[in-house]
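All protein chains but one are shown in place.
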Amino acid sequence: MRYIPTTPAEREAMLRAIGVRSVDDLFADVPASVRLRRPLRLRPALSDPEVLRYLAELADRNGHADRLRCFLGAGAYDHFVPPAVWQLAGRGEFLTAYTPYQAELMQGELQAAYEYQTMVCELLGMEVANASMYDGASALGEAAVMARDLTGRDRVVVSQAVHPEYRQVLRTYTEPLGVRVAELRPEDGLTPPAAGAVDGRTAAVVVQHPNFFGCLEDVRGWAEIAHRAGALLVVACADPLAFGLLAPPGELGADIVAAEGQPLGNPLNFGGPFLGIIATREAFVRRMPGRLVGATVDRHGRRGFVLTLQTREQHIRRERATSNICTNEALNALAAAVYLSLLGPEGVRRVAELCVRKAAYLKSRLAELPGFRVAFHAPTFHEFVVRTPRPAAAVVRGMAREGFLAGLPLGRFYRGMGDALLVCVTEVRTRDDMDEFVEALNRVAAPRPRRVGGRRR
Amino acid sequence: MRYIPTTPAEREAMLRAIGVRSVDDLFADVPASVRLRRPLRLRPALSDPEVLRYLAELADRNGHADRLRCFLGAGAYDHFVPPAVWQLAGRGEFLTAYTPYQAELMQGELQAAYEYQTMVCELLGMEVANASMYDGASALGEAAVMARDLTGRDRVVVSQAVHPEYRQVLRTYTEPLGVRVAELRPEDGLTPPAAGAVDGRTAAVVVQHPNFFGCLEDVRGWAEIAHRAGALLVVACADPLAFGLLAPPGELGADIVAAEGQPLGNPLNFGGPFLGIIATREAFVRRMPGRLVGATVDRHGRRGFVLTLQTREQHIRRERATSNICTNEALNALAAAVYLSLLGPEGVRRVAELCVRKAAYLKSRLAELPGFRVAFHAPTFHEFVVRTPRPAAAVVRGMAREGFLAGLPLGRFYRGMGDALLVCVTEVRTRDDMDEFVEALNRVAAPRPRRVGGRRR
Amino acid sequence: MTDFPLIFERSVPGRRGHGLPETDVPDRPLEELVPARALRTRPPSLPEVSELDVVRHYTGLSHRNFSIDEGFYPLGSCTMKYNPKLHEDAARLAGFARLHPYTPEEWAQGALRLLWELGEELRELAGMDGITFQPAAGAHGELVGLLMVRAYFASRGERRTRVIVPDSAHGTNPATAAMVGYEVVTVRSDARGNLDLAALEAVLDERTAALMLTNPNTLGLFEEQVDRIAERVHAAGAQMYLDGANFNAMVGITRPGDQGFDVMHMNLHKTFSTPHGGGGPGACAVAVKRHLEPFLPVPVVVREGDRYGLDFDRPQSVGRVRAFYGNFANLVRAYAYVRSLGADGLRAVAEHAVLHANYLRVRLAPHYEIPYDRVCKHEFVASGVRQKRRDGVTTKDIAKRLLDYGFHAPTVYFPLIVEEAIMIEPTETESLQTLDAFVEAMVAIDRECQEDPEKVRTAPHTTPVGRLDEVRAARQPNLRWRPEG
Partner (left out) sequence: MTDFPLIFERSVPGRRGHGLPETDVPDRPLEELVPARALRTRPPSLPEVSELDVVRHYTGLSHRNFSIDEGFYPLGSCTMKYNPKLHEDAARLAGFARLHPYTPEEWAQGALRLLWELGEELRELAGMDGITFQPAAGAHGELVGLLMVRAYFASRGERRTRVIVPDSAHGTNPATAAMVGYEVVTVRSDARGNLDLAALEAVLDERTAALMLTNPNTLGLFEEQVDRIAERVHAAGAQMYLDGANFNAMVGITRPGDQGFDVMHMNLHKTFSTPHGGGGPGACAVAVKRHLEPFLPVPVVVREGDRYGLDFDRPQSVGRVRAFYGNFANLVRAYAYVRSLGADGLRAVAEHAVLHANYLRVRLAPHYEIPYDRVCKHEFVASGVRQKRRDGVTTKDIAKRLLDYGFHAPTVYFPLIVEEAIMIEPTETESLQTLDAFVEAMVAIDRECQEDPEKVRTAPHTTPVGRLDEVRAARQPNLRWRPEG
C-alpha cells in the first residue's frame, strides 16, 4: 500500500505480539451497526505519475497570474516572491514539523517566530505581535472579540470601506457573543472621522488602512475619537507592505492591528493558506489570541525560545481561553520573516514606493481614457476604483480573453457600483504591462457608438 | 551590487587595512596594455522579477515534454522522476557543496556516493563503479582509453548500432592517442558477433545494449569473441533501467560498461547535465578514471568514507593520470541513488517491464498502420525503428503540431534511413497516449491518395 | 558555545538582500502622490542582510528543528504521518499557487473542479451530504460546525444554550463552544474510557444544543456506545458534533455519518497528510448531514454539468469565518493523497495506524502504566505515574529525555483525565523497525529513571539548548527583539 511500510510478514508479527489473530479483531469495539459494510465509493486510486498528470491538467485550466497579467488585488496581492523565500521556508525541517511543544528540539521554528513577531511589530509600529492567525479576516474577527473583552463593551463600529469579506467574518465572530455591529457608509471612498458614530458602549472602531478602495484613511482622526470615548481603535490592513512607506498604524494610534500577511512572501494560492497578523499594545498581551513565542534562557544560561503566556490558550484555559485557535499559519509566518529579512527596510520601502508610483501612473492613464473615470479623490496606495463605461463584470470577462486579470467588479459587494472596478498595481507590473492594459481596456470597454447615449456619465 | 554584501564603508575599512587607497591599486599588476578601457558591452542588468520573467518567456517557447507528449528517446529518456528525488538531491547542503576534499565534514556526500557506486554495480552486474563521469558518451570515450591502457593495444572496433554521438566522442577521445577505430555495419538492426572483426591488435570491442535502434544485442557472443582475442568487451548503454529486466552486462561478460545515468531520476535538461557511468572489474580499478569513494574507519574506529585511490587522478599523477576529469556529475549521481532507493529491485523491474510492454503495444499498433513498417525483427526494449510513408523529419514536424514529440528521424545519422523514425515508449506513456499517437500519425503521415503511387513501399 | 545569532544581530547598515527593480514610470515627487503626513518618518528596524546571510540563517535554523523528515514524531492526537513529496510539487504548480482567489469562475475551473471532487471523496468517507473547506484548521472547523448548529436551531425558533463536552475533550472543544456563546457542560468518562452514558443522560435536556464528541476519543478508544449516545442526543433534540481529529483510525471502517453524527470536521493536516509546517497552515473540511446544508458558510462549490461554480446565494448561511475559500494549497495536497490511496489504501491507513498503536501499547505495557489497557485505536495513553512515584521523575522529564534518543516526545499531560499522561500515536507510515527502536528508548529511559534519575530530570542533554526556563519566559515576557539605542 502506498505510504505504508509494513510488509505482510511484519503485519503478522505485530498481530502475534499483540495477541490477536487479525486486524479485524482490533476493531471489535466498533458496534456492528455503525460499520461500513461495503467498499468505499471513491474514484480509483492513481499512480504517482497519473496523480501529477491529472493535477497538472486541472492546474492548466486556471487563469493564474503567470498566464493572465494580474491587476487584481482586493485582499490578495501579486507581489514578487524572491525564490529564496520558499526554498528556505519549504525545507523539510520546517515543513514537516509540528507546533514546537518540545522547545529544546525546536529552536529553529521558535527563533524564527520570535524574529517574525519582531519584524511585524517594526513594520506596523506596534508593541507585540503573535506568531500568526489564520488570515487577515479572521484576525479582524478575533481583534473585535479582544476589544470587547478588554473594554467590557458590546458594540463595534465598522467602516464599509473595510473589505466586505472581513466585515462578514467580523459579524460571524462577534454576533454569537451578543456584540452589535454598526456600519459606517464611506463618502467619496473614505470614512471621515465622525465623533457621533462612537459612544460609551462602543468597544471598538474598525477602519481599514489603506482601505478596501485603496484610499488612505484618516486613522489619526479615528484614533482620537475612539480613545476619547474609551473605545479601542482596530485597524485592519490587507497589505502591510504599505507601511514600508506609510506611517504605521501604531504611530497613528491603533490599539489593535489585524492584517493580512499574504503579501509578505506568500503565494496567492487561490486564497489560502494566507497569514493572519494580529498586533497590539503590550498592556493587552494577556488578552491576545494565538501563540506567542518568548525569549528565555536554558539551564546553562544560554538564550533560547519557548511558547509562552500559554494560560491564554485553549489547551490550558479551555472555555475561558482568549480564542479556540490551535493550529495556525506558522509556515506562512516563517516565509514572511524570510521575505522581510531579504527586503530589509530599504526593500519594503522600495516595494511600497514602486506600488504607489506605478498605481499612480495607471490611474492617470485611465483618467484620460474615454469613458473611464477615477471614482474617488483621496490619495491611494496600490489600488484605486475606476468607473467603467460597460458593466465592470463584463469588462473583466473581456479583459481575461485579452490576457489580463483586470480587477474586481465591485457590484458584487456594493449596490450601485456595477460599473466600478477595483484595480491594483504592484511592483511586478511594468510600464509595458500597464500601457498594454490600457490599450486592451480601450478595445474591450471603450464606449461603443451604439451604446454611448445610454451609458456615458 | 547584487550578491555582494560589502557596503561602501566596509570597502573603505578593508582598503585601509590593506594599506592601499583604492581598489584600482589592487590591479596595479595588470599591464596597462591589456586593461579593458571601455565598459563591457553587455545586455543591461535586470532585476530579479525581470530575469525570471524573461527566462520564463524563453522556457515557454520550447516544446518540452509536458507540452508535447514525448515518444523521443535516442539517448535521453522521459522516465517518471518521483518528486522526492530532487526535493532531496536539491537540498542546499548537497547542491552548494564542493567535492568532498574534507571527508570528515562531508560524510553525507561521500556515503551517498558509496551507496551510489554499490547500486550501479548491482544494476549492471559489475564489480566496481566510479562516482560519476560527465555523460554516457564521454564515459564511453574514457572506457576505450582505459581498454587501450589495459591491453596496450591500439585498435577499437565499434558497432554502428552504438549511438552516433557516442561514436563521435569515442573517436575524439581515442584518435589523438593513435588509436584506430573501425566500425561494424549492423544487419537488420543488430551487430551479429563476427570473429573476423577482432584480432591481436584489438583493444576493445564496443557494442551498445540495448542498441541505438532499441534492439537487444548478442552481448555474450561478442564477449566470447573479444576475450578469445585478448580484447576487452566494452558495453555502452543509454538506459540502464533496461537491466531491471534484462540480464546485466556484467553477467554477459562485459569488462567495462559505459552508461548514461540520466534515465535514473535525472531531468532531460535539453541534454545536460546528464550522468556518466563507468563500471568495470575489480582488477581494473587502478586504471579507472574519475573519483572513487571507499569505506574506511576514523580514529575511534567508526565507519566513514573518503575519496580513495587518488593516485590515479590528475591532481596527484598529473600527465600520467588515468584521465583529466576533476569536476564530475556528483549531484546527478546522488539523484540516481535516491531514485534507485525509491524504486528498489521491484521498482526497476516494474519500470523496465512497463517499458517493454508498452513499446511492444505501440510497435504492434504501428505495424498495422498503413504505410508504416517496423524496420527490424530483433526483440527490442523501449525503442524501435519504424519506416514512415513520408520523410521521417517531415513526420516529426507534423506530429509536433499535433502535440507529439514523435521520435528521432534517423536520416540525420544514417544514410538511406530518411524514412526511419526511432520511437521510444517509457512507463509514463499511457495507452491513450499511444492510441492518440497512432491516430495523429495516421493524419500526419498516412499515405495520401495523390502521393500513394510514388511513396508506398 | 555562543548563541545562534538573531537575524537582527547579523544586520549591517546598508547591506541588501534583494534584487527588486527600479521604477519604470515617469518620476513624480512623492508628495504629489501621498500627503507628507501619511508617510512613515522612521524606517522599520528590519534586518539589513545579504541574501547569503538569509540563506545561512534559515538553513541554520532548520538544523535546529525536528521534523517528520528527520525522525519519529509520536505526538498523540497530531497524526504526524509522512507528508508525501509529490504533494509539494502538486501544490506549487503555477496554476494553483499563482491563482488569484477572485479570478473569474470561468478561469478557475480546474481549481473549482478539484474542490468539487475532493468534496465528493470526503463526503463519501464521512457518510455526509454537504461540505465546506473554508475553515483553516480543526478549531476553525469546530467554530463553523457550532455556528451551523446554532443557526439550525435559530431557524427552527429554538434557543438552546448549552454544549456538552466530555472531560477528555481537546481544549478547542470547550473554547469553541464558548466562542459561539454556549455554556459548556462537562461530562465525565467511565472506567472503560468511554463517555459515561448515565452522566450524559443526566445533563441532556432541551437546553442542549450539541454534544461534541471525539471518536476515537482522546484516550485512543472507540466510543463503544456511540450509536446509543447518538440516539439519546437526538432524542433530546440536540445535534451530534464529531471532532474528527482522530479520523485516521476509522477511514473506510466506519463512517461518522453512519454513527449518528450530524456534523464533523476533518483535520486534513492529520488524516489527509498535509504537512504541519511547524504549527500550520492546516486545512479543514466540515461535513454535514442534509438538514444542516443550508447553513454552510458561503460560498459553496457547486457543479452544473461540467461547469463548476461558487454559490453565494445562500440566505441561511452562517456567513464566513475567513476570506476566500479555505487553505486551498493544502486541499490540493489532500486531494493528491486521497487519489493516491483510493478506497483500499485509505482503509489500509486505518488498519495499520491501529495495528501500530496496539503493537506499541503491548510492547510498552510492562514498563509504563497503561490506565485503560484495552485494544486501542490509532493511539493510546500511557502514564508516567509509576516513574513519578517510584523514582521522582516526571512525565515531562521522560519526554525531554526522549529527545536525547533522537525522537520527538509523545503528547504529554493530555488528556487531562490521565495523570502524567503520555499519549502515543505512531501512525501507519512508521516502520516496525522504528517502533522497535522507540520501545527500546522508552525501556532504556525507564531503566535510567531507576538507575540515574538525575540524568532524566536534567534532560535533554544533546539538543542545541538545554532545558528552557518557561517560568521566566512567562513572568518576564520578552516577545520581541529591540534595537539598541
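Chains: A, B and C, in written order; residue numbering restarts at 1 for each.
One rule holds in what follows: a residue touches a chain if its C-beta (ideal position, glycine included) is under 8 Å from a C-beta of that chain, and two chains touch if they have at least 3 such contacts.
Just so it is clear, the structure is predicted and the values come from calculations on it, not from any experiment.
Touched by the hidden chain within the whole complex are the displayed chains A, B, C. Shown as candidates are B:A247, B:L369 or B:V438; the residue that touches the absent chain is B:A247. Across the entire complex, the residue among B:S138, B:T191 or B:T388 in touch with the chain not shown is B:S138.
Considering the complete assembly, subunit C touches the hidden chain via residues 10, 12, 15, 19, 50-53, 55-56, 59-60, 63, 68-71, 82, 84-86, 340, 429-433. If you put the missing chain back, the residues of subunit A touching it would be 2-5, 7-10, 47-51, 82-84, 87-88, 92-93.
In this text, only the chains that are shown with their structure count from here on.
Per-pair tallies of C-beta contacts place A-C first. With centres defined as mean CA coordinates, subunit B is found 47 Å away from subunit A. Spacing of subunit A relative to subunit C, judged by their CA centroids, is 20 angstrom. For subunit B, the set of residues touching two or more other chains reads 48-49, 82-83, 87, 92.
The residues of subunit C that reach two or more other chains are 15, 18-21, 51, 53, 55, 59, 84, 86, 88-89, listed in rising order.
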